[in-house]
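Reviewing the structure listed below.
Every protein chain of the complex appears in place save one, which is left out.
Labels for the chains are A, B and C, by order of writing; each one numbers its residues from 1.
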Amino acid sequence: MNTVVDRSKDIGEFVPQPDDDMLICRCEEITKGEIRKAVHDGMWTLTEIRRYLRTGMGLCQGQTCSRLVKGIVARELGVSPAELEPATSRSPMRPVEMKVFGSEA
Amino acid sequence: MERIAEHPILGAKEKGREVSFTFDGKQLKGFEDEPIAIALKANGVMIHRYTKKEHKPRGIFCAIGRCTDCVMVVDGKPNVRTCVTPLKEGMDIRTQDGVEAAEIKEGEGA
Amino acid sequence: MEAKNSADVIVIGAGIIGCAISYYLRKRGKNVIVLEGSDNIGNGGSSRNGGGVRQSGRDPRELPLAMYGIKNLWPGLSEELGVNCEYHKEGNLRLGKTPEHLKILQGLTDRAVACGLDVKMIDAAEVKKINPHLSDEVIGASWCPTDGHANPLVTTLAFYKKAREMGVRFITGEKVERLRKVKGRLREVYTKDNVYEGEYVVVAAGYESRDILATVGVDVPMHKELVECLVTEAEPHMFNQMLGTAEADFYGHQSDHGSFVFGGMSGLELNNKNTGPKNSPSNAAITAPCICRGIMKYFPALEDAKIVRTWAGYLDICQDGVPVLGFVDEVPGLVVACAFSGHGFGIGPAVGEQMAMLICEGKTSVDISGLQYGRFKAKI
Partner (left out) sequence: MKRYEVIIVGAGPSGLSAAIEAAKRGLKVVVFDENEKPGGQLFKQIHKFFGSKEHHAKIRGFKIGEELLQEADALGVEVILNATVVGLYPDKEVNVKIGDQIHHYKGDTVIIATGASENMVTFPGWTLPGVIGAGAAQTMMNLHGIQPGKKILMLGSGNVGLVVSFQLLQAGCEVVAIVDALPRVGGYGVHASKVARCGVPFYLSHTIKEVQGKDKVTGVTIHQIDERFMPIAGTEKHFEVDTVCMAVGLSPMSQLLKMAGCAMEDNPKRGGQVPLVNEYGETSVSGIFAAGDVSGIEEASSAMIEGKMAGVCVAEYLGYIDEDTKMTELKAFEKDLDSLRQGMFAPKNRGKKIEKTDEGIDISTNLLEKGYVADDEIERFPGVTHKKGVHPVIECTQNIPCNPCQDACPKKCISTGDNITYLPFVKDDVECINCGMCVASCSGQAIFLVDEDCGDGTATVTLPYEFLPLPQEGDKGYGLSRKGEKICEATVVSVKSVKAFDHTNLLTMRVPKEYAMKARFFKKAEV
């Protein structure tokens, strides 16, 4: 992407919503409210949200929640979800035991 | 939940041999090499684990090894994806609490 | 030149160093603009390191910064920034399995003790007492009880969050192309579409600093190496120490979350090629398996822990292995803070505070004289 973004741009105040306690990241148990709050703390990219809250950093590595988180962050920032760059994909695609990962054929 | 004895399109399902395993200390039966989660479901087990932060119950969600919600402690190892791990004779399967095996309540178990 | 693009200080780079400098400058009342070339805050080594907050094993030239930070800044950091940085001050074990290892550790320990650090050599039994999960093959270690670790991802973002709240302007995706001296003093910073102006310009952009500094004729002799880290699933709590080995097979800790974060190398780092996208260096297929083998040599109990993710990051390695910090006499207005050589996170807060002090008061309270630009000379 690499577009210039001034992080002091006004995105409005954090306004509590009735479904803020809805769990979004099932693995790390992060709620919608925590994600929305993080956006107001300045975490404007999916990578920053992930590093700040651990969304998508659990066992499933965001297989279930990444699309949901993207939608929430986009709405909070008032942009289209397509404008948000998803977090990097990294090996291993599935959890692998250390003894297996370390045993190369 | 019930196993489907005869399916209108697929007919009768071929099963492996019947094996015994323990769930939180209780003796249960299932078929060899079917996913652990299926054997548990056939025995009416819905709760596979309790989450770490909120202590909320979780069970099968995706059934194909992606979501990792169905993980349990199997033969002492935590975080085993039961929906894609084949059942074997004598397996020790325990409800997971956070990242450890849940304590078996008084009066339960063998 | 629009006024909105000027500030007291322009900081280039929003890693732990840039974020911390901007925070401590703002605390001293300065107006600051931080320019980040990538889309993310903390995109370089700041978010890719193993989280060590160590004094032991450090070069005497940077050790005072490490000791200062651990004494004065780290303990209250979470409270000060309003975010839990997961700081643990529960010691660092540097492990050895052979007499040669112990010799290496002894050397490091002797040098640190000479600088006044509380670090000592301990035997196998003492190691076991501190961490019972280690392999029986460990015959000794150096032990620094005041070392520790923190969460680098969160700490970097916590500095950013607090600084932003206090009015520091962060601009991401704003890659700096050149610096410009105006009437004898470095004042202007050019990006593709904008010009920023400040009384001081801080260059804290990791390896990228080299190209930026070159535009005003300053060169920091450094190279970059692509190294990797990995993280496991959450496991039951086992230990709180930071770990490393004499041979640098791996380093790491168990996080509050329960996952183990370990870093290491394959040995091919000098020539690892990065084929990943611009802002996210790619992993090499052979590195993470090598780190796993390194860990299991010391930690057989972790062989069943599942790796959920690996990642890569650049070290900005200075010719002599310690950072370049402070003013550059020949270019007034320029402050350099780069070439941290893979151990910048732990001293990040101290560097931030001292650089702010340098800019505001003209001098630091910690001796950084051994880290100045201009120290590099030919060998004969």
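Following the convention adopted for this analysis, contacts are C-beta pairs under 8 Å (C-beta built on N, C-alpha and C of every residue); 3 or more make two chains touch, one makes a residue touch a chain.
Here the structure is a predicted model, which means the values were calculated and not measured.
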item	value
Which displayed chains the unshown chain touches	A, B, C
Candidates A:R7, A:R36, A:R51 or A:R90 - the one touching the absent chain	A:R90
From B:V19, B:I38, B:V71 or B:A101, residue that would touch the chain that is not displayed	B:I38
Where the missing chain touches subunit B, by residue	1-4, 6-10, 13, 15, 34-35, 38, 41-42, 46-48, 56-66, 69, 83-84, 86
For subunit A, residues in touch with the removed chain	19, 22-24, 26, 32, 63-64, 67-68, 81-82, 84, 86, 88-94, 96-97, 99-101, 103-105
Interface with the undisplayed chain - residues on subunit C	275-277, 282-286, 289
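In this section, only the chains that are shown with their structure count from here on.
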item	value
Touch-based graph of the chains, sorted into line, ring, star, complete or other	complete
Leading chain pair when contacts are tallied as C-beta pairs	A-C
Between subunit A and subunit C, centroid-to-centroid distance (C-alpha), Å	24
Inter-centroid spacing, subunit C versus subunit B (mean Cα positions, whole Å)	44
Centre-to-centre distance between subunit B and subunit A (centres being mean Cα positions), rounded to whole Å	30
Interface hub residues of subunit B, defined as touching at least two other chains	52, 79
Interface hub residues of subunit A, defined as touching at least two other chains	58-59, 95
Residue ranges of subunit C in contact with subunit A within the complex	38-43, 47, 153-154, 157, 160-161, 164-165, 167, 169-175, 191, 193-194, 231-234, 257, 276-280, 283, 285-286, 288-290, 292-293, 295-296, 302-311
Complex contacts: residues of subunit B adjacent to subunit A	51-54, 56, 58, 61-62, 65-69, 71, 79
In the complex with subunit C, residue positions of subunit B that touch it	52, 77-79, 98-100
